[in-house]
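Our next item is chain A:
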Amino acid sequence: MVSIPPVLLIAFPLFFAFLAPLINMVSKKAVKPYTLFVLLLNTLFASIIFLNVSSGGVIYEQLSGFYPPIGILLSVGYLGAILALLINLLSPIVYISYFGDAKNSVKFSMLYMLVTASSTGIVITGDLFNMFVFFEITAVGSYGLVASMRTKKAFEGAFKYIVLGSVGSAFILLGIATIYGYLKTLNFYDIALRISSMPPTARLMAFIFLIIGIGVEAEIFPLNGWVPDAYEGSSHRVASFLSLGPSKAGIYAIARLLFTLIPIMGGFELALLLGLLTLIIGELAALKQKEIKRMLAYSSIGQMGLILVAFSMDSRMAFVAAIFLMISHAMAKSLLFLGTRNYTVGSLKNPFVSVPIFIGVLSIIGMPPFPGFWGKWYLMVDMASQGFWTIILLVILAAIVEAVYYARFLFKGTGTEKSEGISKSEMTAIVILALLLVLVGLFPQYIYAPAVNAASSFLGGGP
Partner candidate 1 sequence: MVNYIDLTIQILVAIGVTALGFAIGMLFNGIARKITARIQNRVGPPIYQGYIDVLKLFTKKTNISHGWIFDLAALFSVAGIALAFLFLPVAGVSLLSGEGDLFLILYLLAIPALGFALGAGASGNPNAAVGIMRALMTMLAYELPLVMVIIAMMVYYDTTSLAVIVQKQANMHWAIFIPVFFIGALVADMALQGMLMEKPFDIPIAPHEIATGPMVEFGGKHLGALMLYKMMGIVVETTLFVDLFLGGGVILSVSQFGWLAYVVNFIVWFLLILFVFFIALLINAVFPRFRIEQALKFYWKYDALVGLLILIWIFVGVTP
Partner candidate 2 sequence: MTYELLEPIFIISTALIAIGLYGVMSKKNILKIILSLGLLDTGVNILIVAMGYIPGGTAPIENGNYSLYMDPVPQALVLTAIVIGVSVTALALAVAMGYYKKTGTIELDKEGVMKW
């Protein structure tokens, strides 16, 4: 089998992103196909790396000539490979929807590639500082994407995002400083190896700093103030992209922090608490929401909470569940964000809109045979075998609330309103996403095997 260096996943789109203005100079029409081509190529790389990882185990790669722990290290673990594939698979699909747009902004395409590359970077990096840098690139790119609508709402949302993102990055830096101050290393393995030599106070402080910093990006409850505003302000496409890329990378970083980086006492309990709070507050806030993007944003918050709950169970089954939930959320939420532009219930008349939206909603609510079901099912099975009844009850209540507001929202109105509907390209994108949902749902065994590997690896302290 061909093996390719993982750094390509990052370097390739980064490089071509900066080439995009050149292409734009040559031909304005070529930018969109060019970007799509780059993204698709990246998908190919990601799938090759995924296959390599699932057959050959974790891939390490040093950059910049130094050996670890000083040099920068990329390490593609099982989970990293899954998420890298997920992000790189979905981002071209969401990009397809841009084809039907009359606007043709090279900046948008650039930022898009940039964020794709850096989100991928977060999930495959082996170095804390590297992760910080990728976080920042992701964040800067996302700010730009959110603001790209150039409306009042867009600027407002982007600004809130910038402020909270910057505060978050300051916290990450503080955390990095704390860790570096004691351990003189930023390599994940080194940190994990020697973390026990840190004084508990410092360890805890580092943990707190990092979880706050990453939590902003991962939409965890008290830190996610920007989420509804930024999603509401941004265009449907950007919201769709944000929910598949940056947020997944963020929750990955949280998992990394919890499992391998700084395993503190009570860390999982804290994560559980935060996850449940996020879940419940997100779902409840969505219940009376009138604006669709905002509702979907709240729903995203709830889903992230659920994923965090799954991670915090600290067991193999729940970890697998978390992976399925991430897949489900990435696919279904981007589908819903894309499909609900110009939404009225009348747009459901078109089967190419209604069927994908229907599938997306089902997957989010957790109906079989879609990935969301497998996630919730494994999570519940795991919690049931440990006897966490209260948590199951909360998760169940959240699911019911979810169903209620999705139903109330998506099917409101009389069905006679005229709607411009969505463009052909957007339709293509959501149909592909729906197909992917169906495929993953019907054949979970192909995800299950790598997911179990990822779980074992993470639970064993690996990447």
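Selection criteria: all candidates are chains of the complex that A comes from, given by their letters.
Operating definition for what follows: a contact is a pair of C-beta atoms (placed from the backbone, for glycine too) under 8 Å apart; a residue touches a chain by one contact, two chains touch by 3 or more; residues count from 1.
As the structure is a prediction and not an experimental result, all values here were calculated from the model.
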{"item": "Candidate from this complex that touches chain A, chosen among 1 or 2", "value": "2"}
{"item": "Residue numbers on chain A that touch candidate 2, as the complex places them", "value": "70, 129, 133, 136, 139-140, 143-144, 147, 150-159, 162-163, 165-167, 169-170, 173-174, 176-177, 180-181, 184, 186, 228-229, 232-233, 285, 294"}
